[in-house]
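Here the structure comes first, spelled out in structure tokens, and everything after it is commentary.
As you look at this complex, bear in mind that one protein chain is not there, while each of the others sits in place.
The first chain written gets the first letter, and so on, giving A, B and C; residue counts start at 1 in each chain.
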Amino acid sequence: MTKKRKICAVITARPSYSRVKTALQAIKDHPALELQLVVAGSALLDRYGTAVNFIERDGFTINEKVFIVLEGENKTAMAKTTGLGVMELANVFYNLQPDAVLTIADRFETIATSIAAAYQNIPLIHLQGGEVTGNIDEKVRHANTKLADLHFVTSEDARERVIKMGEDEDYVFNTGCPSIDLAAEIVRNPKLDFDPIEKYGGVGGTFSADQDYLVVMQHPVTTEYDEAKRDVQKTLTVIDALQIPTFWFWPNVDAGADGTSNAIRSYREEHNPKHIRFFKNMEPFDFLKLLINSKCLIGNSSVGIRECSFMGVPVVNIGTRQNRRLRGTNVIDVPYDSDLIKKAIEQQLDTPRNERSEIYGAGKSGKKIADIIANIELRFHKTITY
Amino acid sequence: MTKKRKICAVITARPSYSRVKTALQAIKDHPALELQLVVAGSALLDRYGTAVNFIERDGFTINEKVFIVLEGENKTAMAKTTGLGVMELANVFYNLQPDAVLTIADRFETIATSIAAAYQNIPLIHLQGGEVTGNIDEKVRHANTKLADLHFVTSEDARERVIKMGEDEDYVFNTGCPSIDLAAEIVRNPKLDFDPIEKYGGVGGTFSADQDYLVVMQHPVTTEYDEAKRDVQKTLTVIDALQIPTFWFWPNVDAGADGTSNAIRSYREEHNPKHIRFFKNMEPFDFLKLLINSKCLIGNSSVGIRECSFMGVPVVNIGTRQNRRLRGTNVIDVPYDSDLIKKAIEQQLDTPRNERSEIYGAGKSGKKIADIIANIELRFHKTITY
Amino acid sequence: MTKKRKICAVITARPSYSRVKTALQAIKDHPALELQLVVAGSALLDRYGTAVNFIERDGFTINEKVFIVLEGENKTAMAKTTGLGVMELANVFYNLQPDAVLTIADRFETIATSIAAAYQNIPLIHLQGGEVTGNIDEKVRHANTKLADLHFVTSEDARERVIKMGEDEDYVFNTGCPSIDLAAEIVRNPKLDFDPIEKYGGVGGTFSADQDYLVVMQHPVTTEYDEAKRDVQKTLTVIDALQIPTFWFWPNVDAGADGTSNAIRSYREEHNPKHIRFFKNMEPFDFLKLLINSKCLIGNSSVGIRECSFMGVPVVNIGTRQNRRLRGTNVIDVPYDSDLIKKAIEQQLDTPRNERSEIYGAGKSGKKIADIIANIELRFHKTITY
Partner (left out) sequence: MTKKRKICAVITARPSYSRVKTALQAIKDHPALELQLVVAGSALLDRYGTAVNFIERDGFTINEKVFIVLEGENKTAMAKTTGLGVMELANVFYNLQPDAVLTIADRFETIATSIAAAYQNIPLIHLQGGEVTGNIDEKVRHANTKLADLHFVTSEDARERVIKMGEDEDYVFNTGCPSIDLAAEIVRNPKLDFDPIEKYGGVGGTFSADQDYLVVMQHPVTTEYDEAKRDVQKTLTVIDALQIPTFWFWPNVDAGADGTSNAIRSYREEHNPKHIRFFKNMEPFDFLKLLINSKCLIGNSSVGIRECSFMGVPVVNIGTRQNRRLRGTNVIDVPYDSDLIKKAIEQQLDTPRNERSEIYGAGKSGKKIADIIANIELRFHKTITY
């Protein structure tokens, strides 16, 4: 009997977890693989929704929890968090002895996972490389690509980009995004079978989800730190004026988090809006159900680009955060401008529902990823192809 | 009057310092630039030659010294050293507030400089990207490239490679290697005007440099950790057999250092060789003089590829460490095989001196680098070009 | 001319700064001393009032700012913050080369300063040892004492305790608390010459300070983490019922901070109290003026024990946080019990003002401390006296 390959995944934030959940599940269930799960960073923190609780509720066993988030409203804290992550994860990998390590996407601290693995000659698997966003996330994403040995990307253009950067095409796979696996389930059974306020609490106005409603999720854009406050205020103005029931989700942590959060909090205190309910977080499955039944998603979340394109949910995408990511016909892009945001929402409300698109996969991504990891020759030596 | 641009260079190892010394000097001397110098890592440690002493003797003022090297003969220590570097350097940059940070080449801890700068939105300058070596150094080098905003490379093929990776060609400059600046001075005045043993001590046999002699500098190859000992023993066997006066330099620190060092130490204790003198380190200028007057350099140092090609010094390059680096006609490549190493040395001793080559620059690199840094628009936003 | 002694003080929190401000000023002004100032930890963070801004406004030059606070609502974060503090401060002291380091009181991260100094053979000065509080603070305080070489304590019982622990009595000085220096100035000129809301903003009800008012400052008690929320609710209930204008100050950071803060925030959102104004922080001088003109201070701040005893301000001290600290007749101690808290406040409001007490000094502490530091033989060797 062959030994199972130990695959160590490091989850550092709530959205990363949602995105790869089906891949983790498929690794866990694969007869030739053993999942080792490390939860670190903001995924452990109450302020950012304690993703760790969802992870455990989903039936995963966590091998190690690692606290690394430095407090501070500045970029120095981001760098130090990453440094601390390298130190702690180096030790974790040394003790867990995985056959491969899996790092996800492009959050600043994901490079800590990459370094801790690559420097110890542990084959590094990177999910969701090759995309283009134009800020520090992009630098991190491509640096992760150059440290990684095996790449799973979510679209064809991403695959081509990774190969162009000099990666061996035999180790670059377009499996689609595992988040689409979840969306595919939702499409099969889209009924909203829970009351968001009853199940998740939140603060603000109280209303039912049986009527037409909007969803907002707007994150600060890291390198435009000082503008985070001003940016979100444009959206607040519009939503305030529209007076349509709205479920609003707080941003997750990064250097600008408090700018955005403070703007939202000030608005709440001053206006006490009855048509908006604010949530810290929601289980991914429920969140997608909320979206598929909504009239429109507003903000700059990548969910609008990926899951919503697959589910055919209209999206008003604000600002530069999703710049140059491949998108379906469901998305209208607007700058930080209240008038244009308002017009785009109205346009989405007025036109019939979009067709579903499979540019980010057709489901089964998690399974495909696990199968490849189980069968490919894992290696940590590579060289640029040109 | 315009404010001087503050350029913060981080030196983490003796060879890195030697290589960029003229660039540092040119930055220091440039009327529009102010040099901030941070010395970290093995450059501070006695075991690796205390480069910091040379730096101060050369007239540089050090703004901050940072201890980050974890002890241990394994790769976990390399990762943790890097993590610690990120944390400390983040704070250093926060306090020094440079207009740009300069990181050098590809040693494992150089990515700490890159992260600490990039995450704080400080424009990052990378020296010597685009080369190909095929191990962890290469992963680090290319990851540095993807984190950096401005690139100075040392050869035309490196420049093309950096651009192919998606970097903006307006920010990629082939200035040649600053180390060639020093070599150019030596070529103008090649006389060996000091006695190596008298000036640097060292241990082992005592002999004069007036006769024919060899120089050996062989580093462990990081990802072949367990073989470090065996590898250097091939060279020891050959040098022992040849009985030609030889100046041998200890390797600088990395995960395999002790394997190599132990092999050398055991050999010394057992054989007490009268024709070999062992040195920890030598000032770059003196080292190049020693080389230009030698019959052959043996080992795997990049000095053999760069400076020696410019100075026309014969080189026997052993193993994979310099793989795929552009080389002149002065180099004979051999694997870790005593017979082949011996034959290559004999061939170099028998044939007339090589022509000098300018593939790594023609001198004036330091000056060119400083001029570009002084005049280019520094930026920290970038995006891949495709 | 003799060289000035370089004295490096490390400030890690707003209250610590307030307490030692006059000592810092006296060191700065002393002809034989040079002040080096390091600001670290929560003193740099917006969430805790950005003490660093006050420090700079007071005319101090900061040599180095050091980010060390780990985010997290748990005790693991406290430990890691301390570890990070040791690492960073070790480097800071190495670069600043002080003749002595000054660490203050007993916050968890103060031991980082002590270790970084003691391990590098830098004489360590500890302020405010020898007090008794019965939780982790006390462990830290006494451990600081055992690492320190020179002790400045604030009361006679503290002096005796430090000596009993085995410290050399020639190096233990009861100088009184520097915070009393400020209080002495206030006593000389007690007029409230600013409008708190106009000058400091804050949130909540709007009212004038010309009428009778209360001040509340209640911190979580670290080792009773889970009870922080419940504890502060007792006080909220009483203040809500009394309907007397109240200036309420948020707690500073530690493991239970969010428990307390959340309780306060929930109360505000539910009750929107018009007679309470909430402040993050206030300049020490203004804060003392606010106190001397108040009817009563309620909570568990050490200001109630020290400054208020000197200024004769009535205090209702709640719970165990100030347990076994020497106190004047101005203090009524009560447990976490709404009825008892209410009765104690009413008793303080009904009885005539207390006499001023000098158990924590009579002013001039800062000056005394600076003089001793300038003249005593600094040393880092010591041994227990029995």
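Just so it is clear, a residue touches a chain if its C-beta (ideal position, glycine included) is under 8 Å from a C-beta of that chain, and two chains touch if they have at least 3 such contacts.
All values derive from a computational prediction rather than experimental measurement.
Remark: the omitted chain is touched by one listed residue; of C:M165, C:L242 or C:L349 this is C:M165. Screening B:C8, B:I27 or B:L44 against the full complex identifies B:L44 as the residue touching the chain left out. Only one residue in the set C:A32, C:V132 or C:V187 touches the chain that does not appear here, and it is C:V132.
Interface residues of subunit B with the unshown chain, by the touch rule above, are 44-47, 67-74, 76-77, 80, 84, 203, 258, 269.
Within the complete assembly, residues 64-67, 84, 87-88, 90-91, 94-95 of subunit A touch the chain that is not shown. Within the complete assembly, residues 75-76, 78-80, 82-91, 94, 108, 111-112, 115-116, 118-121, 132-136, 138-140, 142-147, 161, 164-166, 223, 324, 380-384, 386 of subunit C touch the chain that is not shown.
Note that in this section only the chains that are shown with their structure count from here on.
Where subunit B touches subunit C, over half of the residue numbers in use are shared by the two copies, so each contributes mostly the same positions. Between subunit A and subunit B the centroid-to-centroid distance comes to 40 Å (mean Cα coordinates, whole Å). If each chain is reduced to the centroid of its CA atoms, subunit B and subunit C end up 51 Å from each other.
Each of residues 84, 87-88, 90-91, 94 in subunit B touches at least two other chains.
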